[in-house]
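A selection of the complex's chains, in situ.
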Amino acid sequence: MHAVIVDSAIYRDGRRTEGPDDLSDALGEARATGDAFLWVGLHEPTEDEFELVSSEFGLHPLAVEDALTAHQRPKLEVYDDSLFMVVKPVVYEPEHDTVATGELMIFLGDSFVVTVRHGEGAPLTAVRKRLEAEPDVLRHGPTAVMYALCDAAVDHYVDVAGELQTDLEELETEVFAPNGSTKNTAARIYTFKRQVLEFRRATGPLAQPVNRLAGAAGVPFVHDQSRPFFRDVSDHLTRVNEQVEGLDRLLSDILSAHLAQMGVRQNDDMRKISAWAAMAAVPTMVAGIYGMNFDHMPELKWAWAYPTVVLLMAGAVLGLYRLFKRRGWL
Amino acid sequence: MHAVIVDSAIYRDGRRTEGPDDLSDALGEARATGDAFLWVGLHEPTEDEFELVSSEFGLHPLAVEDALTAHQRPKLEVYDDSLFMVVKPVVYEPEHDTVATGELMIFLGDSFVVTVRHGEGAPLTAVRKRLEAEPDVLRHGPTAVMYALCDAAVDHYVDVAGELQTDLEELETEVFAPNGSTKNTAARIYTFKRQVLEFRRATGPLAQPVNRLAGAAGVPFVHDQSRPFFRDVSDHLTRVNEQVEGLDRLLSDILSAHLAQMGVRQNDDMRKISAWAAMAAVPTMVAGIYGMNFDHMPELKWAWAYPTVVLLMAGAVLGLYRLFKRRGWL
């Protein structure tokens, strides 16, 4: 079973202390000391593996079920003896410009915090490292872990939103370049919108739980002094959500602009094509007339008729060319 | 009348016990024992058939009227002596990619629960089987039945939403394939949107009743301890509703993208057509000129004139071909 336990330690007075290997003993030890807490980190545990942990900490069966199956919504559940939070960290894959979402579940009790990670994208190890370097924050107890994870996830959202913003700017340049729109432009915009939707599914529903943690009403097991920290997270999250909503609307606008541009381009092309067609049609018509086989067509006999007619044709074509040029059709 | 009663049993301490056949006696027996309850399951009863049941259990006449006529909205009604809930289970029919909705009415009183099923898609029998295998849950009384039915219906919503998601991905592949859009694409997208709307009519209005059952305010006849269970159902339902709303918006986006794609395709086609037309027009024009019947057209006499002109024509066509190729019109 220890394979899925990524890390486990007791934190006393903001400092890591190695406690007993057995979870039961470790929890007992953490509880015995007033302000110590046990932090257990798991990675994609199976049902059986998690069963041992959950029974030890007395986790709520519904939360346990959620923690085992992926594809949860970000949320915060308050049970009688523990909190359960789901956060969906995201990873931006630059080679495909796509967004992948992982899952991070946090169980928080009186003197323990259990974190379960699904998929990549959960910056768990880095957070533990960073926290262990800041004993002042760790001293806040389990809440500090929850705050640090939310903060790390939301900071990452900010980065990903920035990447998407850059992608949008690239798309803009491409769409509005002369002859920039191709058959794939619409598909590209659509695919981008899907990425944005995927991203919003991770960031949007997190707003409500974070606001609750930051709110005046208070949540059990959460320090009152950590409220400004969650308010800060909430603030960053709101900015991400606004930015992403803006992205979504701009993508709709780009699609409309692209459609309008296509209309203009088609019209321009049609005009250009028609102008050239007219320049070919006039000599063809004149030539047809002088190709008629009437016996009595006096012009045909004239010595300078042919060059004159050819010159007239050329003149007509030139005249049309100038006319179309002036009207902006060419 | 017993034809419409699909199943009826008394549950005492979480275990099924066969009670008297007569409803009145059975209800009396269930009431006599403190924590027992009677669960009667009906399937599309007629007015007369249901009359007997409703008078026995003292159901509210308005709820009875709703239970007889189909096409109800999902809702929860709190009467003085019973609850009435309507849930709309859905069935996904894979051969037509369509969604069909049934109806499930639940009457819940102090020591009885009456379930009425309309149409297919109500996984009632399976739920009873599953519940009877979990005496711990059944011990919660009638609320357990209500929770299990809601849970089963919502779990099925999750599956159907997944099927629709798959359909969307198929549609995306089809629309964005080269030459993938046909005359029926718009009709297909529209039909899909209608299915989604149909589905939302079942899932959307259920959110409010389930939230009420999960909420802190409490609902009569509902165990306080079952609240986390309803919260879990509510959570899954919210995910379905968000997913389906996302589907709906993506379908609108696909339609817009399809429209833009059509614009680009038309422009591309027009350019291609015009290029070929130009390549035919130039030789036709030249041929017309040399088909003129002027007496004095010295070129006509020259021995190599004809092959020269034909070569010039071919050269012009080739030149145009290259020009159009370079400009991306061909």
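First chain written, first letter: the chains are A and B, and each begins at residue 1.
In this section, contacts are C-beta pairs under 8 Å (C-beta built on N, C-alpha and C of every residue); 3 or more make two chains touch, one makes a residue touch a chain.
Keep in mind that this is a model prediction, so the values were computed, not measured.
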Complete-assembly copy number [criterion: all chains share one sequence; 2 shown]: 5
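As a convention for this text, only the chains that are shown with their structure count from here on.
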Turning angle required so that subunit A lies on subunit B, C-alpha fit (0 to 180°, nearest 5): 70
Inter-centroid spacing, subunit B versus subunit A (mean Cα positions, whole Å): 25
Residue ranges of subunit B in contact with subunit A within the complex: 172, 176, 178, 228-229, 231-232, 235, 238-239, 242, 246, 249-250, 253-254, 256-261, 263-268, 270-271, 274, 277-278, 281-282, 284-285, 288-289, 291-297, 328
Parts of subunit A lying in touch with subunit B, wherever the complex brings them together: 60, 62, 65-66, 71-73, 75, 77, 79, 179, 181-183, 185-187, 189-190, 193-194, 197, 201, 205, 252, 255-256, 258-259, 262-263, 265-266, 269-270, 273, 276-277, 280-281, 283-284, 287-288, 290-293, 297, 299-306, 309-310, 313
